[in-house]
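All protein chains of the complex are present and in place, except for one that has been dropped.
Showing chain A:
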Amino acid sequence: MSLTARFQGTLGRFALDVAFEAPGRGVTALFGPSGCGKTSVLRCVAGLQRLGGRMALDGDVWQDERHFRPTHKRPIGYVFQEASLFPHLSVRSNLLFGHRRTVGRGVPESIRLDDVVDLLGLARLLDRSPEHLSGGERQRVGVGRALLSQPRLLLMDEPLAALDRFSKEEILPYLERLHGVLPVPVLYVSHDIAEVERLADHLVLLREGRVVAAGPMQDLQADPSLPIARMPEAGVTLPAVVEGHEEAYGLTALRLEGGRLLVPGNLGAVGAGRRVRIAASDISLARQPSTGSTILNSLPARIVAAERQDEVQMMAVVALGAEGQGARLLARVTRKSWDALGLAAGQDVFAQVKGVALVQDGLQAEG
């Protein structure tokens, strides 16, 4: 179950030549700066734009040298940057526009109107005209409309980019909720790394019409040679499981691959899955375990790679666990400390984690 795509062609200013795969579950982000061709790639997948190439979903070929399936015959849902609702129809009719043309024609109904209305909080809006909705509400209807067309692939083209900060924060939790329950894979175009980290599991990095790198989110985040590691907010997002609670101190223990973190608050029942983000600037490295320090989380790790970022900073990749077999974290340290401690790749260190953010609901936890 997966999507394979390869597109080649000229797009105004530059040549586009991309090939990538996306897994059959979860959110794959097409990420890159404005004008890198990510929206064009999405439009090609939808058949709204035609470039040479090949594209298949679960082995079902939508485009190759000889065939080109028109958009209306592709089982997709498409969410545009501006919701693009039909102004002559009510919210309900907008939601059911695709539904009538799929379920109404015998496609099995796996996403029902009631579920979508609940999931996206649309009950109050159903009989309104789209023109009376706020930007955030409109976009929620746009997402619902796409879902109700029973897609086997959901395409989202910067669905939050046209919204103000407030509407963005209003709609993100809905999208995160979708992430958990959605039975279909999602291709998500964005140029906002924070948004991508909150929503995506997989990443395809694009630049000037080419794929720079592709793979699971945490692998790419922990690659110091990629442009995302150079952003001030560089960091990694990792899956974690609630392992236990230290109720007397109000802490939750999270198990990461190769390590254990204590974070404030009750983060749910034992066994619950969480996504945490650890910024490169929130990690410092030590050669000894931190005794006589207020730092809660000091995890044994091994330096796997390091790269000089500029005059002042080094970016190090450390793998958790005494043998360096666990999850990888980024650590941004000064060159001065790096040299003073005589650090180098292959060395065993302690990663001191100063802050952990929970990405699923945006809670910030300082440890």
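Couple of notes before you dig in:
Keep in mind that, in the parts below, a contact is a pair of C-beta atoms (placed from the backbone, for glycine too) under 8 Å apart; a residue touches a chain by one contact, two chains touch by 3 or more; residues count from 1.
Here is the rule we use: contacts and distances are computed from a predicted model.
According to UniProt, the chain absent from the figure is "Molybdenum transport system permease", selected among "Molybdenum transport system permease", "Two component transcriptional regulator, LuxR family", "Putative membrane protein" or "Indolepyruvate oxidoreductase subunit beta". Screening A:65, A:114, A:131 or A:310 for touch with the missing chain picks out A:131.
For the options A:38, A:145, A:274 or A:302, the residue in contact with the chain missing from this view is A:145. Only one of A:87, A:108 or A:183 touches the chain withheld from this view, namely A:87.
The residue from A:10, A:71, A:266 or A:334 that touches the chain not shown here is A:71. Residues of chain A in touch with the missing chain: 46-48, 70-74, 76-78, 80, 82, 84-88, 97-98, 101-102, 129, 131, 145-146, 149, 155.
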